[in-house]
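One chain of protein is taken out of this complex; the other chains stay put.
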Amino acid sequence: MSALDGGATPQQRERATTIFEKGAPGRRAFIAPELDVPQVDGLIPAGLRRAAPPRLPEATEPEIVRHYVNLSKRNFDLDSGFYPLGSCTMKHNPRLHERVAALPGHARLHPAQDPRRAQGALELMYELQGALAEIAGLPHVSLQPSAGSHGELAGVLLTRAYHADRGEQRTKVLTPDSAHGTNPATVTMAGYEVVKVALDAAGGVDVDDLRAKADESVACLMLTNPSTLGIFDPNIEEIAKIVHDVGATLYYDGANLNAVMGYSRPGDMGFDIVHFNLHKTFTQPHGGGGPGAGPIAVSDRIEPYLPRPQVVRREPANGGPPTYDLDEDRPKSIGKLRGFQGNYGVFVRTYAYIRSLGGEGLKDVSEVAVLNANYLLARLRERVGEHLPLAFGERCMHEFVLSGAPMKKELGIRTLDLAKRLLDHGMHPPTVYFPLVVDEALLVEPTETETRETLDLFVEAIAAIVEEAAADPDIARNAPYTTPVRRLDEAGAAKRPRVRETL
Amino acid sequence: MSALDGGATPQQRERATTIFEKGAPGRRAFIAPELDVPQVDGLIPAGLRRAAPPRLPEATEPEIVRHYVNLSKRNFDLDSGFYPLGSCTMKHNPRLHERVAALPGHARLHPAQDPRRAQGALELMYELQGALAEIAGLPHVSLQPSAGSHGELAGVLLTRAYHADRGEQRTKVLTPDSAHGTNPATVTMAGYEVVKVALDAAGGVDVDDLRAKADESVACLMLTNPSTLGIFDPNIEEIAKIVHDVGATLYYDGANLNAVMGYSRPGDMGFDIVHFNLHKTFTQPHGGGGPGAGPIAVSDRIEPYLPRPQVVRREPANGGPPTYDLDEDRPKSIGKLRGFQGNYGVFVRTYAYIRSLGGEGLKDVSEVAVLNANYLLARLRERVGEHLPLAFGERCMHEFVLSGAPMKKELGIRTLDLAKRLLDHGMHPPTVYFPLVVDEALLVEPTETETRETLDLFVEAIAAIVEEAAADPDIARNAPYTTPVRRLDEAGAAKRPRVRETL
Amino acid sequence: MSGYTGVTQEDLEIMLGAIGVASIDELFDSIPAGVRLRRPIDLPPGLPEQAVYAELRRLAARNVSAEDEITFLGAGMYDHYVPSIVDMLMSRSEFLTPYTPYQPEISQGGLQVMFEYQTAISELTGLPVSNASVYEGPSAVGAAAYLAKLANRRPRVLVSRGVHPDSRATLQTLAVGYGTTVEEIALDDGVTDLDALREAMGDDVSAVILQQPNFLGAIEDVAAIADAAHEHGALAICAADPLTLGVLEAPGNQGADVCVGEGQTLGNRLDFGGPSFGFFAATDAHIRRMPGRIAGETTDVDGRRGFVLTLQTREQHIRREKATSNICTSQALNALGGVVYLSWLGRTGITELAELMLQRTHYARETLAALDGVSKLHDRPVVREFALRLEAPVDKVLDRCAAAGINAGYRLGRTYDEHPDGLLVAITEQRTRADIDRLADVLGEAVAAERATAQVPA
Partner (left out) sequence: MSGYTGVTQEDLEIMLGAIGVASIDELFDSIPAGVRLRRPIDLPPGLPEQAVYAELRRLAARNVSAEDEITFLGAGMYDHYVPSIVDMLMSRSEFLTPYTPYQPEISQGGLQVMFEYQTAISELTGLPVSNASVYEGPSAVGAAAYLAKLANRRPRVLVSRGVHPDSRATLQTLAVGYGTTVEEIALDDGVTDLDALREAMGDDVSAVILQQPNFLGAIEDVAAIADAAHEHGALAICAADPLTLGVLEAPGNQGADVCVGEGQTLGNRLDFGGPSFGFFAATDAHIRRMPGRIAGETTDVDGRRGFVLTLQTREQHIRREKATSNICTSQALNALGGVVYLSWLGRTGITELAELMLQRTHYARETLAALDGVSKLHDRPVVREFALRLEAPVDKVLDRCAAAGINAGYRLGRTYDEHPDGLLVAITEQRTRADIDRLADVLGEAVAAERATAQVPA
């Protein structure tokens, strides 16, 4: 006899109870400021006044704190261990960024403050626009979009406005099979038809297929480069030419920018529109699913359509210091994508990161990201290459895709099982079953902030699981064992959705 | 087969490695500011210059963060669960206090700043002195001591100065058997002889024994009231009289002040000197062993000897707003107990707490602390009273002492075993083997910030352990099982001390 | 090597050796020569942490924040007090740093937070289904109209002119994409003109969108508008300020099919506009059309209660071009702040807070409208914000107030051409009666001074 309840870990023994089940009627944390004006009744007409209060929790501050602190302990996080979630760029989140973002001059600045009294914020945004333009190799930037997918939507709407302005009504947007789901979903929301472009044997865009599909009905090609396979498309120049020759725009999904900073710029590759994921490349913490920000950089021909307002810098006639302003007067603009000026708090963090690293530091980021990925790949191929082969090619950029198909066939465990078993090793699994073009895919992105020792530990863990599966596949098939809960019934959850607590 | 390694929990599987074992030569987190002045060699004479650098860790920021975040997870804490550690007043730590203490106007204020430019800090200290004086019922306060024991030392040195000023050379200080270890230790450091006073059958001071020992050689009686047994001494008035009649001072160890706020004040009980534990009653977070602060309040006759500087308030002649200053000109002062003005950051938190609660709120604190303790006591007596009887009396103040002696005798498990088994229930055990006057003592202090539900869970856990021990005492004897490490070899550690990492 | 990367010389040799290349550069060989960057990135050199801190402090000091003045600015975001426990919990590594919970077994914390958040939003809005957050308020309006489009494929949406100008602009931008025409319904003395709405209604209307309280601070009759929509089979979409729902009837109880809004008021900072979060709630009928993540309750193989992302077949990563939305990363951390804030406020507290705003808003409105040269822009009941009309140039009056340390509010002329003389004044629990009285003094003086100036012949 050891634990209290068979083999369950201490965490597993606790039944999950929500904050709505805690506390007791009448308990509270909030103490209201006193009513310091005369009380007047009937200010809200009867029918509009709330009849019954929302049944929010009733708990003391200590109860609330303990509840959420204990909940937090049921999360794995980047500060606790390796998180090689492909396509997500789980790099270290410097706490300097949280500190500077919390300065009241940033954190308590009202978005509708008179621009003359928000000069610091506007200067920051202007400088950030410039830095992102330089990194993208494209001259104009809008910081407004709230995430990558929002940047994509901005990009496709810009494409639409660009064509419309030229009197053209195009109907299709091309994406390769390896594209992230947000690409095709965006295309639909922007009112275009998605047309898939095939991949060639090396995992790049099939140039012949592209040529066949590229015609005057095509508005845009959306591409990630390096792709979600971790491969830099060697034909990028030709691809750009084909797309531009039919008058379409070339859109760069910047989720993988971490691979190429200082080596190549989307603008130089021929892209017209780029989005950045500030929560990936520029280390805005992911927050368990946001916030992020998805600024876009565009070429001259797209510039007139950028969302409003734009942050502009004005040099006063008398030669004094420059001033910054919000320019709403953009007649060809697609308009607004959201309220106010964007996720400024994220811009503060990104700006701090870029100032910390400088140009050289950003290049170091990509160098080490690619070095780490290739080292991890080499070590894995050496140890488990037979069961988990690289899907395409020989090397990779900042991430790589292994196929679990041989493992499934030979050892009887799926990529999912491998991932679940990794949880027992205290590591976050790589992205699984994406990209779709690889059977039993395992997309691994170590990022530059991990040390060689950590990569080696990951290799050992994967090797141990593969070895263990050879002896007894059921171990992985039933994993995990040590997590707060074990495998969950997702199908059941979707069938009879319970999406809120019953009170 | 479930976990990776038998029944070990995931945390137990990790070997503890120190930060000195992490990283690699050449790694770093710190980036030095550039040298912006001309480099001059030989500024330090050869023999005085360090020959070999200290072998500090060499690790990146992500490595350091991950190391300490993971270490933190090997700690139990107040935000995670019940912590009824008697005599320690483990009450909720409001994060408002951390927020206000971090305001740069407080946190980056230099202690040697000209008092004219530290008016906010001095006003706060002055107001806090006043509030503590009101709570203690003694007119004069020095905030300087750094913790309870430091306050005790201040108090005994004040006693010495007081007697010396009257030309008396007293040699003894009385303390009851139930006193905290810091009391006698302080007495020795302050150059007095410790004389123990016996307890009476009810756990209070044995008045006859006190009378017998109280003579002109006695400098002081140090007392905690309510005592560490959680009992308010009903004879306190008589005790005070006996002590004062022989010209000695009466010292109040304020560790248990949480029991009586709004009900009784040490000054009104006849005490001359009181220390506060701001990290107990006033919720400065304990920090795993500090920081704290141990201000003292004293009567008029002790005032001349208070440490310097004192914070004073001056009303300008012209009737303008008052100003605050540091008064170093205190000719009879015992001097200084530490650098500068004390643990100001702790004062900020305490002041915030007192302003949050007000007088009524402080009384509520004591009421609920005492209510919770008595409820917990009643429930425990009902469930396990036979095995874990209350050591003295029928009821308690804010804490109570159970004796594990019957449990040891009847069930074969010691208080220590009970405590260790509680760890498997996810709760911090009460204080054990203190006070010394109770055999197999278990000192339980729930505090006012716990809810009835939590107290009930504790009762269930204790009852479960007792029941389990009746069936199989070895379970508790070998507990804990689910903690990051299990019982540790303390004797071995003391025999061959390894107090630093070997590099 | 920076402070964030740690490849030592020894590491480098071992790693290159394992890979089988001679240099890091070689790993980039696949990048064609023609698209290579042949110069360093042109950005200032990197800085030590203390210098970056100093730079960001310099910039912060060039802003006048709500810490520096007494502000009555609102217009969609409000200077509420953010309780310390919100900051503390949002900054815990375990909440701050993980990705979207793709591995539920090690993400129960975040998933349960979503579930609790959904419950709280559902309670507030009076609608049974909430997602786990969208970007923010205005884009949530655009997303709601897209849901309506998916629901009924009709080509028109009608939007009240009382809806936030940014929401209307965003709706317009997005609607161009998904091919919906947006038409505006005018206001009548501060609230949506019901007659105009009924006039414009038809069976081709996909949805009617209103805001509660509306941009001019007025309380809308949600039920009447919802009825008008439903009569023609259109959806009623209500954008709401969640804090006001402490005293205003829940939109869901008044017939709204969808309720969305800006979550900033729920424990999120101003942050010059973001990040905050948008909430999105709807009736059961729309559960499979919702955008974004939804957490659902389930059990694990041992029967333990647990939570997962559910109904994922709506989402882009599964359904791709057939998804109900393209949203991926949303605002999980900010929504955590929201539910912690709502727990802190609690069942009684939210009413107390809203009631306090209501009373102070009434006091402020009456006090200011009594000033010479100041009058109410409309007479409708208000909760936390109200519109005034000034008999003096609003921008100049605002400048005068700013010089006295008061931000008197939002100049309505910025977004409402028909109200060049309008001023929108917002109240929170942080603006005391003393603050309001001070505003009255300063505003009264400023208006008087401007009127005096105007009377001087040019």
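Here the chain labels run A, B and C in written order, and each chain numbers its own residues starting at 1.
Just so it is clear, a contact is a pair of C-beta atoms (placed from the backbone, for glycine too) under 8 Å apart; a residue touches a chain by one contact, two chains touch by 3 or more.
Remember, predicted model here, so these are calculated numbers, not experimental data.
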The omitted chain touches A, B, C
Omitted-chain contact residue, chosen from C:49, C:105 or C:421 = C:49
Given B:134, B:200 or B:325, the one touching the chain that is not displayed = B:134
Provide the residue numbers of chain A that touch the chain removed from this figure.
-> 23-33, 59-63, 69, 94-96, 98-99
Hidden partner sits against chain C at residues 49-50, 53, 57, 67, 81, 83-84, 88, 91-93, 429-430
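In this text, only the chains that are shown with their structure count from here on.
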Outermost chain relative to chain A, judged by CA means, is B
Ranking chain pairs by contacts puts first A-C
Could you put a whole-Å number on the gap between the CA centroids of chain A and chain C?
-> 20
How many angstrom between the C-alpha centroids of chain B and chain A?
-> 46
What is the distance in Å between the mean C-alpha positions of chain B and chain C?
-> 45
Going through chain C residue by residue, note those that touch at least 2 other chains and give them in order.
-> 1-2, 4-6, 11, 46-47, 49, 51, 83, 85, 87-88, 93
Scan chain B for residues touching two or more other chains and write them down.
-> 23-24, 27, 60-63, 69, 94-95
